[in-house]
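A single protein chain has been omitted; all remaining protein chains appear in their positions.
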């Protein structure tokens, strides 16, 4: 089997194969041709399918998102690039009030098979308007499925599922997992990824590493930082389980709860802003499902409700790192089962 | 002391008094003159201050929000109406990437004294694009303060605090609390509200009713539904405490935790969408702070992740009602301290 | 108001030039009457349960209600030129467009009443009407129709289908950035798109002078290199003349157009509007240009109808509407459990 490094080529391959199979699939967005949507998610597609099916749009997020809504209702299956998730604000109305709702509001008449590919995350010095994660916003709004691949295998399989889904699905690809040469890479160096099309089911978390003492739950890049932290903790005799959420919507509550029940201690690691986001939601679900089994309050490590600052020491201080994950994990194990501050 | 009914007049009075005190306060938005921003938050201000200070804008949310950003940086103190919170998507970029961040990104140079007044909520048949609450979205994004008044007294005092705050503050006024004649009213019928200006501090929850057996936590309209539920439960011998969050950001964790510790059981009632929003966040904070004291998993009642449907029986089925609050409260008391499903 | 009523000679000339037939004009008359009757019936039922206090939440129809009485000529000047396969994306004020596009009045009324038999099974409501067979959609968000219609047009052009998409929007909506963005997209990709701006002089309570820097939106469209027509929106023949050219051009792959139709809404922005922002006199001046009586007068002058025939058509229209409302009223409300279904397909 052929090896891949990073999610960008994997996502582009999924789109490519679906385009080959279905002429209704078109790609829309800024710089999707020469630049493969900047982060590689549409690499090579223009060369293969031409500018009629791979369409550079003007810088008008509201309009190309709205066009995707209209085109999907008229039978196309648009794949839309939101270059950085940070730009959602320029097109959010068409996304959350139309793309996400028209199927429901129409009493099920209007299908909305749109896939949005977007790049997320910081850690390379791109500051407050180009480093956000923001999947929590979309996960809060009914009508979106929210996919956060951590591996190339998942990226391809989940993206294929996204394109075949009759609903709007957002794929949040972390820049530091793309495998592109101009960015740091924190994913798996060599991954076996089947060349032929396959799907990974939406709504299934993956236990990436089994452990006994505590559970680390994360998505995207943070899965890899948790795995590295787990390695390090293992050296200290701490056995950490690592669960990759994979899709925030639908959410695989069962796997999360089962892990929490096994270990009794949970640390949620999240690169999105801390409050009113993923970490709270997962905590709710886990305390509801594993109440008696929890030996300590659930902890979390996330961006502490500040914009992402530019300067390196500042940026490092706010994005969860392997060091900080280890510290939090140790604190969780040290903590009495009694109350601790959040 | 003079009595008021509803938050609309109270908010408008707060704005009025700040306009009288400070010529830098201007009001911008759609239909802020004749219609008082539709939901009354700027009632009477045009008559008093003229169209130069109370400015009807074209239907261009991104642009009048952006103008507020620029005007605030240039020394005005804009009060901006976002007529329905549902329309945020047309102006979200200027709100979350600029209004909320410019102070931080500028290293503290640029002040951003903007107050956004917006109407939220359903229950009167206005369907999926005019019934949302969405405070969870804003609360997730660093740089906003998020105010949700439940009473006229708070509405006036919190709005005054908002206008005097050097930061962007969003005031979420529930339509069914406005006291306007064309809408149902579920607030307090007769409230003593001082005529002279006063502030209510941002970041302090209020215990609206004391109780022993469980804590109901809510904001805005849901505070009143919780109070009614508490009345009814009292008739069944159940003593429910009701806590009004009042501001989601800053959040008064202490008061929430203290109540949870006293009663040992918590039900969060929220008119926003259920997942990845307020209920999760509050649950996290409470389990972190009151872990050992909780006798049952925290429960929640919120809009079950569907758009708000139009038809009355459907709408009633998704927005938390007094009946449903009572049911959930009873279930919470019946539930063993062991695990239960979410 | 600003276009002279054609003399008999000119009327005949226009009829010939625009290939108008007796049947066609009578059908236009009928549809306008149906729309008028429909909107008035909804207004009447909407008012039920709303006295003595006007409470938006009570009565058989709840929520906001935006009616288009007075604006019939715009819908009827455009939509009957379309086929079922052509797409229409409308606004918060969508009934007249829906009816002119051929949406069943019964299922439309049922949706407005929130019934199970409604277009959207009661989930949508009056601002969210969808009819998939007729490619009809709308939105309660101002400015949202432009890009969605452009998206439909994109799909048609992409597949090489001779189909047209029409976006309706108010003159207030055309201040929204989506108008300009969509003009650029439509011209750039030569989309089979017709944008129809219903310029009724007000956006909510805001008169045009307070929201628009210029008298008309069509002037802006000219800056994008596409045909832009300013027409008399109280004259169905005038609207139709521009619409025919625009739709033909689009269908033949020759690109998009804009039509701005100046018209007037007789009722408030929504039901319950106290209308402090305009005068009774202004309304009366516009009523004198009523599109239905104006077309009626022309039908008489052409010898294609007399007063009786027109009265009969009006009565028939009222019957159709009465049946539609009766259908809605006797239809069941949806089961509450339905609320939780259909988020995903």
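In this document, chain identifiers A, B and C correspond to the written order of the chains, with residue numbering beginning at 1 in each.
Keep this in mind: contacts are C-beta pairs under 8 Å (C-beta built on N, C-alpha and C of every residue); 3 or more make two chains touch, one makes a residue touch a chain.
These numbers were taken from a predicted model, which means no experiment stands behind them.
With respect to the full assembly, the chain omitted from this view is in touch with A, B, C. Interface note for the absent chain: among C:66, C:157, C:220 or C:267, the touching residue is C:220.
Of the listed residues B:17, B:33, B:60 or B:178, the one in contact with the hidden chain in the full complex is B:60. Across C:180, C:292, C:305 or C:328, the residue that sits in touch with the chain not pictured is C:180.
Here one chain is not drawn; of B:151, B:167, B:215 or B:287, the residue touching it is B:167. Where subunit B meets the missing chain, the touching residues are 26, 52, 57-58, 60, 62-76, 78, 93-94, 97-98, 102-112, 142-143, 145, 166-167. Listed here are the subunit C residues that touch the chain not shown: 175-181, 183-188, 211-214, 219-225.
Annotation for subunit A: contacts to the undisplayed chain at residues 30-31, 33-35, 38, 56-60, 62-63, 86-87, 89-90, 123-130, 181-184, 304-307, 309-318.
Rule of thumb we're sticking to: only the chains that are shown with their structure count from here on.
Distances from each chain's CA mean to the overall CA mean are smallest for chain B. The two chains most heavily joined by C-beta contacts are A-B.
Subunit A and subunit C have centres, each the mean of its CA atoms, that are 42 Å apart. Averaged C-alpha coordinates give centres for subunit B and subunit C that are 36 Å from one another. Separating the centre of subunit A from that of subunit B, both taken as means of CA atoms, is a distance of 30 Å.
Residues of subunit B in contact with at least two other chains: 62, 86-87, 89-90, 127-129, 305-307, 309. Under the contact definition stated at the top, the residues of subunit C that touch 2 or more other chains are 118, 120, 122-124, 128, 139, 141, 177, 343.
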